[in-house]
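This report refers to the structure that appears directly beneath it.
Yeah, one chain of the complex is gone here, protein chain that is, but the others are all in their spots.
The chains carry the letters A and B, assigned in the order they are written, with residues numbered from 1 in each.
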Amino acid sequence: MQYAAVARILGIFLIVHSFGLIPPLLISFNIGDGQYMDFIKPLMITLGSGTLLWFFFRNAKHELRRREGFLIVAAFWLVLSAFSALPLMIGGHLNFVDAFFEATSAFTTTGSTVMTGLDHTAKSVLFYRSELQWIGGMGIIVLAVAVLPLLGVGGMQLFRAETPGPFKDEKLTPRIAHSAQHFWVIYIGLTLACIIGYVLSGMSLFDAFVHSFSTLSTGGFSSHDASIAYYNSLPIEIVTEVFMFLGAFNFSIHFLVFRRLNFGYYVRNPEILTFALIVAGSVLIVALVLYFEHTYASFFTALRHSAFTTISVITSTGYTTQNFAIWPTMVPVFLMFISFIGGCSGSTAGGMKVIRVMLLFKQGYRELLQLVHPAMVRPVKIAGRPIPAAATMGIWGFFAWYVALFVLAMLLLMLGGMDQVTAFSAVTTCINNMGPGLGKVAVNFRDIDDYQKVILSFCMLIGRLEIFTLLVLISPRFWKN
Amino acid sequence: MKIIILGAGQVGSSLAENLTTEANDITLVDHNPDLLRALQDHLDIRTVQGEASYPEVLASAGADDADMIIAVTDSDETNMIACQVAYTIFHTPTKIARVRAVEYLNHTQLFAQEALPIDVLISPEQLITDNIRRLIETPGALQVLDFADGQVQLVGVKAYYGGPLVGNELRRLREHMPNIDTRVAAIYRRNRAIIPEGHTVIEADDEVFFIAAKKDIRAVMSELRRVDNPYKRIIVAGGGNIGRRVAMSLERKYQVKVIDHNAPRTQLLSSELESSIVLYGDAADQDLLLEENIENTDVYCALTNDDEANILSSMLAKRLGARKVMTLINRAAYVDLVQSGDIDIAISPQQVTIGSLLTHVRRGDVVRVHSLRRGAAEAIEAVAHGDASSSKVVGRRIEELKLPPGTTIGAIVRGNDVIIAHHDTRIESEDHVILFVINKKYIVDVEKLFQVGFTFI
Partner (left out) sequence: MQFSVIQRILGLLLVMFSFTQLPPMIVSLFYTDGELVAFFYTFAATLISGIVLWLPVKNQKKELRPRDGFIVAVLFWSALGLFGALPFILAVQPHASFTNAVFESISGLTTTGSTILSGLDQLPKSILYYRQQLQWLGGMGIIVLAVAIMPMLGIGGMQLYRAETPGPMKDNRLTPRITETAKALWYIYLTLTIACAIGYWLAGMDVFDAIAHSFATVSIGGFSTHDASLGYFSQHPTVEIVAIVFMLLSGANFALHFAVWRSRNIALYFRDSEFKTYLTILAVVAAVTSLYLYHMDIFVYFNRAILHGVFETVSIATTTGFTTKDYYTWPSFVPVLLIFTSFVGACAGSTGGGMKTIRFLLIIKQGIREVMRVIHPNAVVTVKLDNKPLSDHVISAVWGFFSAYVAIFSIILLLLMLTGLDQVSAFSATAAAINNLGPGLNVVAANFSKISDTAKWILIFAMLFGRLELFSLLILFTPSFWRR
């Protein structure tokens, strides 16, 4: 293990990350909300720690390998989340656990919040929260498109060959730097488009920035307690739906589409196609239940709310226009379940990812056919290409761990005295990086105790790091040289 | 005609055997001296031992004045290079090569005259696949041959009790089916050919060859036997080159299962095939066949490259209840052995391949030749050229033609029209005439008939 190299990279991360505090600082100065010290102090601390780390290990320029990759990925989210909590501790007057929860939730693009009274919170803080999600989103794209396939986490080695850019085994940096540039350009482009869309549909410029940041990152922080319901505007809902949906696409497909200017790539991608079908089906199911249970008078209203909520949930954004926790019968639980599916791989969305769900289904069906034809040989195929056994096994393992950790986290929460519905939804929403829950955590997470907040923070990290990255770190074998 | 055959394998040697009886000058090239000696012993051919693509070897085989070179060695590459050599050094007019690999065949520009100078590409696997596909598309037929791009088919069926025409004279066919035109080209009764006349009575177990437009085939067959329902469930034993192609060409329309006993091969097959079910196991495993509902299978095709395994597994499948079994049999001797027994249809790769080679050997403008009944009979599609003065056929009615004995004109394709031949049908220039020749020794006469006379320029 090249600890020095890891420390050096981490130092650089911290230095770069500290610059993220400058925009909210400028806003604070500009508006004069008196919060600027809350950003200057963390800026000094983060920049200082980063520089120190970097300075001590500046000569450790070893080539990074898989092992360091796991460590860096985990450290990126854990350490940056901790440092990101500083402005909230100082400015948001939250205690450390709350601030850490909020920062982790932002950085993993979950969007669960412990803060209330957002409408009266300083603008710079609101901007900072959304910006954190946006930065987290940038990290996730690189993680999901470039790093995880290399590390072969949960069957994601599938995408190794498909991603553009040069590919050299075992050497992480050149390839990642290369792909990152491409994807960030698209990410920034989409964010700008989203801002324009919001402004055109009547949002103020500040709100447009804040919301576009958390829309594209499928995070879900809003600058209002009422979330998107604050605007009660159909155009804004539609803009949000479109960009949440786009944010949940595989960014390498976006890349292909933009480079070749051929929208056919979207339709030809089996994962995106399945994702669109699942979304359409879920929207319809929810709308029908809402309509037949007389929650909304007209089918159109039911469809409008169903479409917004379903897309928001399945892309793991977590914006709300209606309090879906009080929707009738199975709808809240159904929404929780579909958040497990999540968006496409290589997107900013959470959940297990559509490709894995697709493969789980195909493999399950294959097992069924195998019973009818015991001698049958039949690989699972996506778009006519057989999936290697290692990837299928990886996906099974991923699924089992997902379920296991879900159950474990739920039991741990209940051990702390939480009721079943709240515990179920809290773990679901955090492990899938979605945002709102049911029961006591339907609106925000302020009323649960610190022990539960820490567990949920870890759930967010586990979900974001696709489980295996963290599992690997706690396995003794990893540390043996 | 001077012909050099490269490769004395299954196809090469049986081709030599077929051509040598027609007063051709055959030279066979192979690198296996034993094989050549054995062939030379019982055939009137010349043999040259050596690597087929070397110019010296070709020269010593008489490539200088050869009319045709047929490259059918095991290796695609040798075949292609041999044709190149023949073209560049010896200027051989007609070059035929067997190329199996789809990887080459997919790029047609490779075989343009300026690239690889091959005039005719033959792919036995593809021919056999097409043959099997036609048989499966025409339930009940023993043989289905395409003419004029599939507009006309020659179909061989066995007449059974219960067919309306069985026990009746041929001329009743018209009364039975006033709207459908067909012509019975030949009848084989206990392996002997009968020249069909209007008063010929069809008996049960006769093998009847008739020619009709493709759409009418089913109706005609229903006159001769109870018509089988269209096939649906097919088991292919052996996932080699042929089995794979057959499965690929059938899987869209039929429920296909492929059995192979080679694990890596099944992996490959299952990734290439879309909807077929690939089974790993021994095709002669009774339990496996039962498990896969052999008793409800319409067609069992044994397509491995092992004759004995094919025959045995086919017999087993038939015993277990498969409705039809088709078996690929390389050795001619086995074909006779099994044909009248449990195995419904024996497919001989040589016979299928040779037809397409013979097409290019025949004089006159012959578009298609199908070799039948182990080469004893032939069905020919020839084009009539010229006018009444230069051609022996154009402008004449069929009854006026001096056809050799045992030769029937079945149909004429004029543009897109299919005309079933009657005694008063007049042949025009550019007609495609489909003939059935019961005895091969009259082929030469047929060729002469379709050659344009000297007056034609």
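Throughout what follows, contacts are C-beta pairs under 8 Å (C-beta built on N, C-alpha and C of every residue); 3 or more make two chains touch, one makes a residue touch a chain.
Predicted model, so just to flag it, every value in this text is computed and none were measured.
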Check your understanding: Thinking of the whole complex, not just what is shown, which of A:L151, A:V313 or A:C344 touches the missing chain?
Key -> A:L151
Review point. Which listed residue, A:M44, A:L192, A:L234 or A:A400, touches the chain dropped from view?
Key: A:A400
Revision key, fill the gap. Touch assignment to the omitted chain, from A:V289, A:A302, A:M434 or A:M460, lands on A:V289
Point to revise | Interface with the unshown chain - residue positions in chain A | key: 66-67, 151-153, 157, 289, 329-330, 332-334, 337, 360, 363-374, 389-390, 392-394, 396-401, 403-404, 407, 410-411, 414-415, 417, 419-421, 424, 438, 468, 471-472, 475, 477-478
Review point. At which residues does chain B meet the chain that is not included here?
Key: 233, 255, 277, 287, 290-291, 293, 296
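By our rule, only the chains that are shown with their structure count from here on.
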Practice item. Please compute the C-alpha centroid of chain A, do the same for chain B, then give the distance between them in whole Å. Key: 63
Point to revise | Contacting residues of chain B [partner chain A, same complex] | key: 257, 259, 263, 266-267, 269-271, 274, 277-281, 288, 291-292
Revision key, fill the gap. Listed in rising order, chain A residues that touch chain B in their complex are 369, 373-379, 381, 384-386
